[in-house]
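Just one protein chain is left out here, and the rest sit where they should.
Each chain gets a letter, A, B and C, in the order it is written, and its residues are counted from 1.
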Amino acid sequence: MIAVLKHGTTPQQVNHLVNWLKQMNLDVHLSEGTQVTVLGLIGDTSRVDMDLLKSLEIVETVKRVSEPFKQANRKFHPLDSVIACGDVPIGGGHFAMIAGPCSVESEEQIIEVAQAVKASGANILRGGAFKPRTSPYAFQGMKGEGIRLLLKAKEATKMPIVTEIMNISTLDLFADVDVIQVGARNMQNFDLLKELGKTNKPILLKRGLANTLQELLMSAEYIMSEGNENVILCERGIRTFETATRNTLDLSAVSVLHNLSHLPVVVDPSHATGKASLVAPMAYAAAAANADGIMIEVHNNPSCALCDGPQSLTPAQFDDLNRRVRKVREAIL
Amino acid sequence: MIAVLKHGTTPQQVNHLVNWLKQMNLDVHLSEGTQVTVLGLIGDTSRVDMDLLKSLEIVETVKRVSEPFKQANRKFHPLDSVIACGDVPIGGGHFAMIAGPCSVESEEQIIEVAQAVKASGANILRGGAFKPRTSPYAFQGMKGEGIRLLLKAKEATKMPIVTEIMNISTLDLFADVDVIQVGARNMQNFDLLKELGKTNKPILLKRGLANTLQELLMSAEYIMSEGNENVILCERGIRTFETATRNTLDLSAVSVLHNLSHLPVVVDPSHATGKASLVAPMAYAAAAANADGIMIEVHNNPSCALCDGPQSLTPAQFDDLNRRVRKVREAIL
Amino acid sequence: MIAVLKHGTTPQQVNHLVNWLKQMNLDVHLSEGTQVTVLGLIGDTSRVDMDLLKSLEIVETVKRVSEPFKQANRKFHPLDSVIACGDVPIGGGHFAMIAGPCSVESEEQIIEVAQAVKASGANILRGGAFKPRTSPYAFQGMKGEGIRLLLKAKEATKMPIVTEIMNISTLDLFADVDVIQVGARNMQNFDLLKELGKTNKPILLKRGLANTLQELLMSAEYIMSEGNENVILCERGIRTFETATRNTLDLSAVSVLHNLSHLPVVVDPSHATGKASLVAPMAYAAAAANADGIMIEVHNNPSCALCDGPQSLTPAQFDDLNRRVRKVREAIL
Partner (left out) sequence: MIAVLKHGTTPQQVNHLVNWLKQMNLDVHLSEGTQVTVLGLIGDTSRVDMDLLKSLEIVETVKRVSEPFKQANRKFHPLDSVIACGDVPIGGGHFAMIAGPCSVESEEQIIEVAQAVKASGANILRGGAFKPRTSPYAFQGMKGEGIRLLLKAKEATKMPIVTEIMNISTLDLFADVDVIQVGARNMQNFDLLKELGKTNKPILLKRGLANTLQELLMSAEYIMSEGNENVILCERGIRTFETATRNTLDLSAVSVLHNLSHLPVVVDPSHATGKASLVAPMAYAAAAANADGIMIEVHNNPSCALCDGPQSLTPAQFDDLNRRVRKVREAIL
């Protein structure tokens, strides 16, 4: 970390600051020019509060030379991480096609969708059991029973499953779940992240609606610093002024995250756009942007147009999508 | 709730939709014109998923006539709610001046700041014990010990105290805390909200960085629908493209919330702006916007310029601020 | 346009409103139900101020059945528009690969880059002569001389050229320019748009940093309503809270615009991301999202690393990019 001091700082002030920094177990290297005085801070600067340092009267600017995340950092782990989700690897060239219904609704539904998406090329099954809903009066998911049905679908199709946790007190229910999802609204639920860091399950960590990519990596760091290195990052759209789509899918996030981190990055175009007609083009775009996986909502009631979610595809649409996603991946090799 | 159907919808499609809506225990009133067909939905529409309804092929537009929140809604509770925080009321003309340090650091510190802010006119003491931090490597607060010290300061000054909860498993530690704060990052931690709804403590609910005011009211509804009506809303800045301030304080939120809800609204200018020099003008502006309270960070180390947070005021600055806030309140009467 | 009136509106109020609407040459169709009264407005509703109508005490909600843009609207022009840029068509399956330097700097530079990008598959040459710069002290472009040099490069390579106009008083200089670009900061410079609408040149209209897609189409409408139907829309990133990239490229815009309009949509990943390493993945993603063209900044000083713009590719990088973009386009057919 480098701190540039303001022109006109007195030697006493410099001393005061240097002593304070040394109390934090940092080595301080002083470089005085005629125009500026620069402090080089050496040691574990991840504990230094940059905002506080910047706010000091005598400090012109502060710059981290090293990013504040360590275990998620590609600099210290140059090779792509490959995360085993059951027997399906993600990352380092291994592509995950994650598909399934928004919510688990019945045994018949989840098994039927699971079989359909598997037949079309999905390799991981998704389905919501605990559903975070803006309204307390809305359907909150089948909860434990939903997980039980997901496990039946897993048994029937041999696909690993991913489903969302909202509360660490339900962790026992996830014993046979292959990948635990942390939703966008819980991306900075730090206590939940720490507890998941004590498990060895792969964690699919969704980016929050107003969170920067650096904050996403810091949340991954919460999990990893507790010992669980199996983190999969997920871009699912951010909140902007545009109302034509539910959120704005930030596909540049894929490359930015790949540059900064060794963790795999998957993209969820269904939640990002909120419209079925946009899911396929954004899935192709995500594949072209070199995502390590894509999550797609698929429903199975072709006869009941009224019951379909606004962002879910039919199995036939998913089949078509999967085929072209594979071709796009080949095109960018 | 009103749904306008598209021109060209067939009678069968209308029937299909009407039957589906009736299955949700709604009365459906059909109004057919030459240009449009309008459905009036009567009953408990808070359970209807508007996004799903809007997404149907035959639906042109959907509009809630009633807001999706009930217990927080001013329509059903025209008078301002007055929330008792210990023996200090907030709302309905009762103004809360909440002050204290960002984090509790020692017994001496918290008692000294508490006595100073009380002498200057604060009526509630704030102080962080559990600190949500972006980095797992940053100081996470004194936790239980911090609450113990806050209770000592409460005893010493007879001021009620407010402090943040991050995890429902720590609820027992808050037994003697007067007001429990839910931070911006937990505004949509729905399981935490529900559990707090089962207590009878006043809850200070901070707006999330990317959350609309309607979502804030829906989160209040999560608490209230479980039986706890003691909710205080808090505007603390939203995330925008502007980088001159840490967040953008949305003061119009005060009036918008007062129009929609009977709950008191307090403003936190310290976290919103992130800069001490902006705290006073934004506190005056919040008072002028008719906020029911203001939260201010105050520190007590005038001799150690290095240790002060970028957004904390000295006791002398707070004294001045408090005096002018009172005058501004009189000016808008 | 449909206006739903509030429950409890008196017959006098309804009459008052209906008469006022009729004064605007609208036919008003009244549909009264027990719960709601609905007015269907028939005629040229594009002149009705929706915000004003919505703000009336007795109006519950207002909804346009038809979009406020007409000539840009796909409903009235179902087939894709194909815009002739010199002899290069864009849209309706015709793909434009637009490449060139950020600014024209010298005859040698622009001709060398033009020849290089043509050899690699570009079919339109870009280059800035008038440069909108945040600072009045920054280089503002070679202006008229820049256009003269672009025309030399056009002559040398037979590629049509696109360059930005900032001020209608310079229009004469653009007589031999094939496509006139309107930059993001001028997207709502309505007087400029109207004047360009009186020419017959293709206009490349960039989306403003904080403009919705509907506003982009309304700006296209300004040009088209004056008689010039040759408008090409351009997504170039919007301003959000994320600072890892200069702007957030909104690739869902391509499909949303294709759904709403018949105009071609090109994507500029260079300005959107501001980083050379992100240009290629975002170009592939744009192609996968079915963009009708891509604009890429290319420079030609491989020996002078200091002089390169942060977002410009070398000719070799562009050659590679162009090849994969073509493959991605085949993959989604």
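As a working rule, a contact is a pair of C-beta atoms (placed from the backbone, for glycine too) under 8 Å apart; a residue touches a chain by one contact, two chains touch by 3 or more.
The structure presented is a predicted model; accordingly, all values stated were derived computationally and were not measured.
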Of B:C102, B:M142, B:L196 or B:A289, the one touching the omitted chain in the full complex: B:A289
Chain not shown: contacting residue from B:V182, B:L196, B:L263 or B:L278: B:L278
Candidate in contact with the missing chain, chosen from B:I58, B:L249 or B:L263: B:L249
Residues from subunit A at the interface with the omitted partner, ascending: 2, 4, 7, 29-36, 38, 40, 42, 60-61, 63, 65, 239-241, 243
Absent-chain interface as seen on subunit B, which is shown: 210, 212-214, 238, 240-245, 248-256, 259, 272-273, 277-278, 281-282, 284-290, 324, 327-328, 330-332
Footprint left on subunit C by the chain that the document does not show: 16-17, 20, 44, 46-47, 49, 51-52, 54-57, 68, 132-139, 166-169, 185-186, 188-191, 194, 208-210, 215, 218, 221-222, 225-226, 238-239, 274-276, 305-311
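Here is the rule we use: only the chains that are shown with their structure count from here on.
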Most centrally placed chain, judged by C-alpha centres: A
Whole-Å gap between the CA centroids of subunit A and subunit B: 27
Between subunit C and subunit A, distance of the C-alpha-averaged centres to the nearest whole Å: 32
Mean-CA-position distance for subunit C and subunit B (Å): 39
Overlap residues in subunit A, where contacts from two or more other chains coincide: 210, 238
